[in-house]
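Of the protein chains in this complex, one is absent; all others appear in place.
Labels run A, B and C following the written order; every chain starts at residue 1.
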Amino acid sequence: MINKKVADVTEAMQGVKDDMTLMLGGFGLCGIPENAINNLVKLNVKGLTCISNNAGVDDFGLGLLLHKRQIKKMVSSYVGENDEFERQMLSGELDVELVPQGTLVERCRAAQSGFPAFFTPAGYGTEVAEGKEVREFNGKMYVLEKAFEADFAFIKAWKGDAAGNLIFKGTARNFNPSMCGAAKITVAEVEELVPVGSLDPNQIHIPGIFVQRIFQGKDYEKRIEQLTVRQRS
Amino acid sequence: MINKKVADVTEAMQGVKDDMTLMLGGFGLCGIPENAINNLVKLNVKGLTCISNNAGVDDFGLGLLLHKRQIKKMVSSYVGENDEFERQMLSGELDVELVPQGTLVERCRAAQSGFPAFFTPAGYGTEVAEGKEVREFNGKMYVLEKAFEADFAFIKAWKGDAAGNLIFKGTARNFNPSMCGAAKITVAEVEELVPVGSLDPNQIHIPGIFVQRIFQGKDYEKRIEQLTVRQRS
Amino acid sequence: MLDKIGIAKRIAQEVQDGYYVNLGIGIPTLVANYVRDGIEVEFQSENGVLGMGPFPFEGEEDADLINAGKQTITTLPGASFFDSSLSFSMIRGQHVDLTILGAMEVSEEGDIANWKIPGKMVKGMGGAMDLVASAQNIIVAMMHTNKAGESKLLKKCSLPLTGVGCVKKIVTNLAVLEVTENGFKLLERAPGISVDEIKKATEGHLIVDGDIPEMVL
Partner (left out) sequence: MLDKIGIAKRIAQEVQDGYYVNLGIGIPTLVANYVRDGIEVEFQSENGVLGMGPFPFEGEEDADLINAGKQTITTLPGASFFDSSLSFSMIRGQHVDLTILGAMEVSEEGDIANWKIPGKMVKGMGGAMDLVASAQNIIVAMMHTNKAGESKLLKKCSLPLTGVGCVKKIVTNLAVLEVTENGFKLLERAPGISVDEIKKATEGHLIVDGDIPEMVL
């Protein structure tokens, strides 16, 4: 068993520098690497390019980095529910590459899996396809999209072990699995670091080979963005 | 819950006809859809094109269909350990398209996932790349490979429910998940059909949306191809 | 004239037995409440869940269980969770039978715009570009006109597109329309709405063929 365990978030973030490209898992605030994000704020690294479906909200998640102007460029599919994100984008302070959600995840998976490029129908005939090769297959039009390149991927999982094996929970899985191994270094934080051998090998979502560092996360807030309930009748 | 359960293999095979293209899960004899294969022998459909990593052994798995000359063409990555397969191929009786294993599974996944084509490094500079587009990305050469098209996919899983959700076991998983939803109709046979709601939604390998028919398989032989043991010291 | 719930109710009639359905944010989300009894339908959300149930009871919400609108949800028996990659395999691979989403504009050729107003507003396309480029059956739920009273059913979209030639059917507060080769074909009128009112509110080419029935909710 190859040991990926590091002591804490500080050790896990070793090597993160200004102007790097980072991938960050999560959808909205669900399944985001809270420990890594808070440490990026603390480290105060600047000029970051962040690949993440959303940019958090104004005062949580990646929104914290936006407020501190640590982010040079966001690569995301959705800006809604983050006024500061939209404001910085419209004012031109922030460079934003908007990518269709399915293309966004597949560009991560392509990096993870050694595919340089793939054809997808998403975005054909729109701004997204501008400057890209398009081609017809079986009577339908497709756009050639390329794998991402990133320095670090920050991943949040539910359970993990020192071998780097990961299990996600519910819809907190989202982009996290496809970002594992899609950057030079993948850092996974977990709610529960369990002993090696206690995870069923048949039920591991991401094998440890895709993870370089793993640590037990702390103080998860797991904020709910849109609490929606029904009344008991 | 959309019900995919059918009574038995006979009902599951409705619509299988001569000259169809079939995908069949399994690696060697591990995780092959035994019930479906035995029923194909019984139905005596001819002129089949079979996409499957291997073609079984002489007297088990797809080897049974080869012996009865039901297969017109095999699309596989490996012929070894099946003398009849190699003989029919070398004599020209059987049309064989040999595909690198990683490309084979990705052509299935591309069909499952709506990707018409992708670039892969496998086979560049070899026979496999002949007649195909090649292209350089970041200084490395890649081959453009296309999604498969198939009429039926026959899948073997460990556990499943009437919603079509599947869980595989050990290395019997192999090609099965990527073939689900990669053909017009996906037929899953399971060792154990469990009540809907008894599978943990977090641990389902393939959601039922990729499966059109599911049935409780019978009389699994699960033959071992290369029994290899060590002595107790 | 229909309100948002009326639009959702009318669209719910389009949902067939055995359908896997993806619902967008807003009016589409309401459709789930009005699917008729006795049919089997599963709702997919592109953030990674199939088999969504109703919203949770207060106090039973789970931060790890949301839909694509970031709302807390529950799951039904037979549900499954999966990653974004497999989720878009379902969408791009045309395993989802019906997609219902909102729009700012739809053109008579079936183009749709719903993610950006240059210089003013950018929400992002989220999963919409994948959905509209892939789905074989797309229904748009929207108001017939915008807040300024201008038609949202146009000859050509003026806003940046989300997808081209993809919308099949539109349900608005005024009408049900099919997108055909020749333009918007009027299928049904909302209760109390005349064909003339619909004509006035439709900038794109409207095809009125014979008597147009009032919709039955």
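Here is the rule we go by: a residue touches a chain if its C-beta (ideal position, glycine included) is under 8 Å from a C-beta of that chain, and two chains touch if they have at least 3 such contacts.
Since we're looking at a predicted model, the values are computed, not measured.
Note that the absent chain touches A, B when the full complex is taken as a whole.
Among B:D8, B:E86 or B:D151, the one in contact with the hidden chain is B:E86. In the full complex, chain A contacts the hidden chain through residues 1-3, 109, 111-115, 161-163, 165, 181, 196-197, 201-202, 204, 207-210. Panel shows chain B; residues 27-31, 53, 76-81, 86, 89-90, 96, 98, 100-106, 108-109, 120-128, 158, 168-178, 205, 222-232 of it touch the chain omitted from the view.
FYI, only the chains that are shown with their structure count from here on.
Where touching is counted per the definition, the chains common to chain B and chain C are A. Taking the mean of all protein Cα atoms as the centre, the chain whose own Cα mean lies nearest is A. Separating the CA-averaged centres of chain B and chain C is a span of 36 Å.
Centre-to-centre separation between chain A and chain B, using Cα means, comes to 32 Å. In chain A, 106, 120-121, 168-170 are the positions where the chain touches two or more neighbouring chains simultaneously. Contact with two or more other chains is made by residues 49, 81-82, 88, 91-92, 134 of chain C.
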